[in-house]
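Below: one structure in structure tokens.
All protein chains of the complex are present and in place, except for one that has been dropped.
On to chain A.
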Amino acid sequence: MTSSVVTHDTARRADAPGAASGTDIMSCPPETGPEDRASLGPISDEELSRLRVVPARHPGRIVLAVLVGLLAAAVLWSFVTNPRWEWGVVAQWFFAESIIRGLLETLKLTVLAGAVGFGLGLVLALMRLSNSSLISSVSWTFSWIFRSTPLLVQLLLWYNLGYLYESITLGIPLTDVTFVDARTSDLMTPMIAAVLGLGLHQAAYAAELIRGGILSVDQGQIEAASALGIPARDRSLRIVLPQAMRAILPTAFNEIIGLVKGTSIVYVLAHAELFFTVQLIYGRTQQVLPMLLVATVWYVVITSLLSIGQYYIERHYSKGAVRTLPPTPLQRLRARLGRRPVTAGAAA
């Protein structure tokens, strides 16, 4: 009981000076200002219902938009009118069979190298976070080596593995049991060398990227899961990783998009992906620029599709991280189309 008295007393004492100074400050402006500024006065419901909001205008934005629009139009105009771009040649080759075949090869490389890269990257990231210093240092060493050597060197090394090791034998040591015994140069096709080179290189980067995402998840989440007796595997895969995805995804898509274009380096192995195919063609026809444009436009198409995928995947993983999910562009469009008639009706 005594405590309640004390609380109230201190509260009152604290209030008193604040209130006094507050009224001092507050009372000044109304006295000097016009009398009718002090209150809104009576407003009828009918008057309230007549009130409308006029959106603020941004003249600066309009001017800027016009300028940017003009600039874009000028660039576009030069694309269209300058005959040296040779759009006719681009159109002629764009869907050519050899180009499409090269494109599929590029996609295949991207998917395989991406799968190897991110699959191994995840394992490396978890290894790196292991309490065992041995496991953790194995992972560190892998990343160290594969991040330190140029991709080109790695590709050439894998492709020429046959020079270093003539044959590859897989079996049980000290016995005659062998499962695989093959000449390295037969195994190491340009495709395998490319997937290994790109994939292992990617894994080293993906490992760091995934580890960063995992570290960004609040420690309390892991603690709560441990306290609930949730097993370690489920803790990683069901509690931590889904939340880490938010931090991982934007950079991961950067890496994947980089990988799509990075596959073009495989031309050194004479593997017929998109870029190598294009080179072959312009070597023959001497139409260098238009053929490069063919490849470029295809890369732009792939990247655009990936960006759309990225938007939806990021949106999926942001559930729970934001109070309400923002509408998708489609939903926004539908809402806008749906709202039009309503406002039109109200205005009419």
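The rule we apply is simple: a residue touches a chain if its C-beta (ideal position, glycine included) is under 8 Å from a C-beta of that chain, and two chains touch if they have at least 3 such contacts; residues count from 1.
Keep in mind that, in the parts below, contacts and distances are computed from a predicted model.
S.K.: The chain dropped from view, which UniProt name applies: "Glutamate ABC transporter ATP-binding protein", "Zinc protease", "Molecular chaperone IbpA, HSP20 family" or "Electron transfer flavoprotein-ubiquinone oxidoreductase"?
M.R.: "Glutamate ABC transporter ATP-binding protein"
S.K.: Please identify which residue in A:Gln221, A:Asn254, A:Thr285 or A:Gln331 touches the non-displayed chain.
M.R.: Spelled out, the listed residue whose C-beta touches the missing chain is A:Gln221.
S.K.: When the complex is taken as a whole, what residues of chain A touch the one chain not shown?
M.R.: Those residues of chain A that touch the unshown chain are 3-4, 6-7, 10, 218, 220-221, 223-232, 234, 238-239, 242-243, 317, 319-324.
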